[in-house]
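One protein chain omitted, others in place.
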Amino acid sequence: MKVLVVGSTGYVGMMLLRILSSHPEIDAIVPVSRSAAGKRLREIDPALGPAIEPLLAGTDGRLVSLEGASPESADVIFSALPHGAAAALVGPFVGTTPVIDLSADFRITSLERYEAVYATKHPYPELLDRAVYGLTEWHREEIATAAIVACPGCYPTATLLPLLPFTDIVRTPAIVNALSGISGAGRKEKQDLLFNERSENANAYNPGRAHRHVPEIEQELASLEILFTPHLVPLKQGMIVTTVAELSRDISQDEAEQRIRDAYEGSSFVGLSPRGIPQSRDVRNTNRCDIGVRVHGTHIELFSAIDNLYKGAAGQGVQNMNVRLGLPEHLGLRAHGEF
Amino acid sequence: MKVLVVGSTGYVGMMLLRILSSHPEIDAIVPVSRSAAGKRLREIDPALGPAIEPLLAGTDGRLVSLEGASPESADVIFSALPHGAAAALVGPFVGTTPVIDLSADFRITSLERYEAVYATKHPYPELLDRAVYGLTEWHREEIATAAIVACPGCYPTATLLPLLPFTDIVRTPAIVNALSGISGAGRKEKQDLLFNERSENANAYNPGRAHRHVPEIEQELASLEILFTPHLVPLKQGMIVTTVAELSRDISQDEAEQRIRDAYEGSSFVGLSPRGIPQSRDVRNTNRCDIGVRVHGTHIELFSAIDNLYKGAAGQGVQNMNVRLGLPEHLGLRAHGEF
Amino acid sequence: MKVLVVGSTGYVGMMLLRILSSHPEIDAIVPVSRSAAGKRLREIDPALGPAIEPLLAGTDGRLVSLEGASPESADVIFSALPHGAAAALVGPFVGTTPVIDLSADFRITSLERYEAVYATKHPYPELLDRAVYGLTEWHREEIATAAIVACPGCYPTATLLPLLPFTDIVRTPAIVNALSGISGAGRKEKQDLLFNERSENANAYNPGRAHRHVPEIEQELASLEILFTPHLVPLKQGMIVTTVAELSRDISQDEAEQRIRDAYEGSSFVGLSPRGIPQSRDVRNTNRCDIGVRVHGTHIELFSAIDNLYKGAAGQGVQNMNVRLGLPEHLGLRAHGEF
Partner (left out) sequence: MKVLVVGSTGYVGMMLLRILSSHPEIDAIVPVSRSAAGKRLREIDPALGPAIEPLLAGTDGRLVSLEGASPESADVIFSALPHGAAAALVGPFVGTTPVIDLSADFRITSLERYEAVYATKHPYPELLDRAVYGLTEWHREEIATAAIVACPGCYPTATLLPLLPFTDIVRTPAIVNALSGISGAGRKEKQDLLFNERSENANAYNPGRAHRHVPEIEQELASLEILFTPHLVPLKQGMIVTTVAELSRDISQDEAEQRIRDAYEGSSFVGLSPRGIPQSRDVRNTNRCDIGVRVHGTHIELFSAIDNLYKGAAGQGVQNMNVRLGLPEHLGLRAHGEF
């Protein structure tokens, strides 16, 4: 199988290359980059070992432009571009080749809402209804035949997985506090992402309803609203979400845990943490989402941990590729975290 | 002036020594330690520069036992011991010498609640009503004449300072999420405090009503209850608290900000952040608490940042000493954070 | 294939479990622990995902004591114990089952030197000549039939791989400066390994000829001596070694690079860095050693980067297992670092 990765030099693209190059069903990878076409991939990303070279035989080890990539011959196209750019580039291939999109361009089903939130014109509005929201554990069947899989953002993934099993019994709004590693902000040359500005530093930002991921989360939650406060903490990779909501009816601790077990029965990657409350290192460099739940009388509290670049982006993308191509869902995805 | 510091080898004691040795009114410091009596302080704590030596002339540069410390000659006694031990040691001096206690032993006014929360007998229950809760900005007058100043914990300090100006207009419970640097857990030789266990790691713990600081916080809040979720993040020093509460009546953004300004008018250390939402580095190694506030329609959200060892412990202790001894409140305390 | 891992709860053992559980030829893992026998492995090490459970079927997911481990039925025994303890435990199986020892017990061929350096009696001195030094790239043939593979320490691995190709043309002593991540010090509950003591901190220690790894390194270098200065830096995993030595004859930059290429031709894991000078992240969580070399007129300078727990311990152990059992040397070992 041959895969195209459009946007190979950002953190999500780099993680994709790592996962795909260890995937047992992938024979060829075509790394596409606008800015670095023509350069040797291992010079751009020296942490890739020589073992990736055979997979890059088709491009002689180099990044290529989209034009040079023969996208029509690919079995699947991954897009790891910024919003706007992603839709513009993959649009022409939709319907011909399965597209796994890691941008925001096909996540929001309402055109008006998308254009309001992202302050841009959508280049292919007619494709919005060809896309399926790629929160794998909740949309497997539709993903299996989708033209476009619109993979969720990291915040929505970590927020929705613990919360979806409880939407029928919590009152609006749920109070969501999220802690993200710095790679979630991308590989941008911005002063406030420098080591010296983030080391020994933590802060909240864009609170309430200001973060772009709020509409995406609420779209999946139906009538439940959230107050969402993201925080940056000095992790490279990792995300923790803590959600508190008032219950509309009593539930026992056992029943709450059982809801998680039931929702994710048979899942390779999502389930209750052996710790009770998960830690971000437990799932670093894995496709897992570890969950915890505590009932405090009138309120319920939910905990989740993911790796924002893995289950929150590239890993879930590959999981969706597996589902879309009829492969075992867990194939090629890491299961053991760090310590 | 001569000060005794009982418990000089933990993080709070070490921070106290740094602050006191730069304080313009302190002539002599007597560092007391049970475990390290007789050793040279600068060998135990090599980051102290030679400039501290003249202040230690009375003990020849050494740590001493309490017996060898001539506590009766001190102008003030600081206790930076674990709970239980603190009360037992300083009890005999109460009423004779002003005591600034940084433990939990005199924070909770109810004996039964103290003994339940800390699972220990209080050695001097008769002294509980001699203590004043040392949240300086809210109890200056009582602190000025107190026999014991019971300095707040770091979580209560960072939670109460932004929340107290709003207790009349928020509904119970307030949802409090706190992020703490690792030094908040003390200098214990525990596996889960090792660099390798905390680097690239973040997690919630003791959520809901399980943390020992909840009764202390609620005692100051009168009838308002909280759901409190502390998190550990890989900072050495620093604390961020984010609180969301439902409003019982409408309030504008301007009015909310004005409440903070009014509450802390004339304060050297507490006020609105120039950023809107504060960052932990802004107040690292300072006695400041920077505050932010956002009104989201039906709910209010409060943000605060402190250094858990400084304003959250040793710095507030010295601030209370200044108040107790009639010195300018800001004397010897740092005002500028890191960048 | 069934493998025993003796010492499963330290960092090296934990890394071994991760590698072995993704190894395509391993069917069963028996995790042995003295201190935690009887406990469920995933409760002790929650970052292990549920995917490890089938491999642990023989122990019902639990750690077992050595007595309960049926070591005679294993295809290979890994020892990740402290020195002294390792030899005592694996001694009885030597000659029956291949032993991959990650301790120092069989690295030093001279009994007197071992006992002097480690200040202990060797429990099985008669086995010293049954052991082969497991620096894979230099001793493949002997490893393939060894009763015991004595895997090198992390400092020796990172020092020897770049230096061995030049021993004929450098003068004694070579000046070796090594930077290690904190996990190199093990999972000990020691104050100076706490997050708060190592974050924002770096220092040299045990310089000159004082570190225990010096005799091990010099044993492989024959007549070349070293002055070795290790440093601790705030990395979780990672090691950088910089070596400067005077040349005994001229060599060009090209010739120097060619020596590295020749020495590691066909090697899956060791070679010149695409960067020129490697970075520790390039090889994090991989079995690689990336090398750089610079000729400065009269002197040569060598650079290397490894992951101290992977190529410097568990990964090289599995590489040696592969060689010992006639499997492809790279099997189950990661090749791509972080970014």
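A, B and C label the chains in the order they appear, each numbered from 1.
We take it that contacts are C-beta pairs under 8 Å (C-beta built on N, C-alpha and C of every residue); 3 or more make two chains touch, one makes a residue touch a chain.
Predicted, not measured: the structure shown is a model, and the values here were computed from it.
Participant: Given that one chain is not shown, which residue among C:50, C:91, C:123 or C:173 touches it?
Facilitator: With C:50, C:91, C:123 or C:173 as choices, the missing chain is touched by C:173.
Participant: Using the touch definition up top, pick the residue from C:238, C:271, C:317 or C:332 that touches the left-out chain.
Facilitator: Only one listed residue reaches the unshown chain, and that is C:238.
Participant: Could you tell which one of C:169, C:227 or C:272 touches the chain left off the display?
Facilitator: Of all options in C:169, C:227 or C:272, contact with the hidden chain holds for C:227.
Participant: Even though one chain is hidden, which residues of chain C still touch it in the full complex?
Facilitator: 173, 175, 177, 179, 196-197, 200-205, 207-209, 227, 229, 231, 233-238, 240, 242, 244, 277-281, 284, 292, 294, 296, 299, 301, 303, 305, 338-339
Participant: For chain A, which residues touch the unseen chain?
Facilitator: 11, 182-183, 187, 189-191, 193-200, 234, 236
Participant: Spell out the interface residues on chain B facing the chain that's missing from view.
Facilitator: Per the touch rule, chain B residues meeting the hidden chain are 11, 14, 17-18, 21-22, 40, 42-43, 45-52, 199-200, 236, 268-269, 271, 273-275, 278-279, 281-286, 288, 290, 330, 334-339.
Everything that follows uses one rule, which is that only the chains that are shown with their structure count from here on.
Participant: With centres defined from CA atoms, tell me which chain sits nearest the overall protein centre.
Facilitator: Measuring from the global C-alpha mean, the nearest chain centre belongs to A.
Participant: Superimpose the Cα trace of chain A on the Cα trace of chain C, which carries the same sequence, then give the rotation angle to the nearest 5°.
Facilitator: That pair's rotation angle lands at 180 degrees.
Participant: So the centre of each chain is just the mean of its C-alpha atoms; given that, what is the distance between chain A and chain B in Å?
Facilitator: Inter-chain centre distance comes to 40 Å.
Participant: Please report how many Å separate the Cα centroid of chain A from that of chain C, as a whole number.
Facilitator: The answer is 35 Å.
Participant: Where in chain B do residues touch two or more of the other chains?
Facilitator: 196-197, 200, 234, 236
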